[in-house]
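Removed: one protein chain of the complex. Kept in place: all other protein chains.
Up next, chain A:
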Amino acid sequence: MEYKVEAHRIMSISLGKIYNSRVQRGGIKLHKNLLVSLVLRSARQVYLSDYYSGACLNAQSEREGNEWDITDSEREKFPPSATECDRVESTEETQPNEQPEKEREYRENDDEVKSDQVDCTSTLQEQNQNSSLDSVAKVSSETPPESITEPKESPSDSAVAERDSTPEANGESHQPPKTHVCSNRKRSAEESESGDSPQKRTKVASSNAKEDEEAEEMDTSNVSNLITIFGSSFSGLLSKESAKPEAEAEDSGQICCDQMLKNLNPWSTAIVAF
């Protein structure tokens, strides 16, 4: 558990540094931002490895069953085309989640970014109770095969990790959907015409350099979700209850999202200019 808190702290510090580097005198320092992005990635990997090792333990959650259904229906309506947004929107009403407002806000953010992949995946995330875990799992989907194979392997791990921890309990139910999210997103990434610019924007926001092609699929919603978490000072992370704390979180998260998104474009322009 301490690992996760520490990893999250380092991730938030790293994002802050990347953000601040834009306003520093002398322009963006490539070397420093590269190092910060490496730390960010290391912290994320630690966080996710901890997440996956604990997430497989709880197989008793009711929510798990519900979300399976939703996910399946979602998937059916989730063709890798450009008009996903409408279909996804229509399926939202069937979700027993507690945050319809949040989804709408996310969609507004996504419209800003104008990325089809973003719309669909972020909406998928919103099915889940714990938004922070969504984003974390979302972030994981960009890391190559490991993230996809881990859910399959984890049932075989009989790790004794935090059974009692709520986040893991909720998280485990998200794994199979996330796997599908990964594959769907991958396909849509390949077929999307506007693949490049959203990828660049998001890449820039969370990490200045990537080694793998799959990494490029990470999109703005990941960063938005990360910002939401950090904006809410971990309250979204650890709380099982939804409505009130998360409503508060989403407000601050919204502000953070907007700020980050506004700054993504000039940053990517700078990188492209480089």
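Going forward, a residue touches a chain if its C-beta (ideal position, glycine included) is under 8 Å from a C-beta of that chain, and two chains touch if they have at least 3 such contacts; residues count from 1.
By our rule, contacts and distances are computed from a predicted model.
Only one of "Serine/threonine-protein phosphatase 2A 55 kDa regulatory subunit B", "Electron transfer flavoprotein subunit beta", "SKP1 component dimerisation domain-containing protein" or "Peroxisomal acyl-coenzyme A oxidase 1" fits the UniProt record of the hidden chain, and that name is "Serine/threonine-protein phosphatase 2A 55 kDa regulatory subunit B".
Although one chain is not displayed, chain A still touches it through residues 6-7, 10, 13, 17, 25-32, 34-35, 38-39, 42-43, 46, 199-200, 203, 208-211, 215-216, 270-274.
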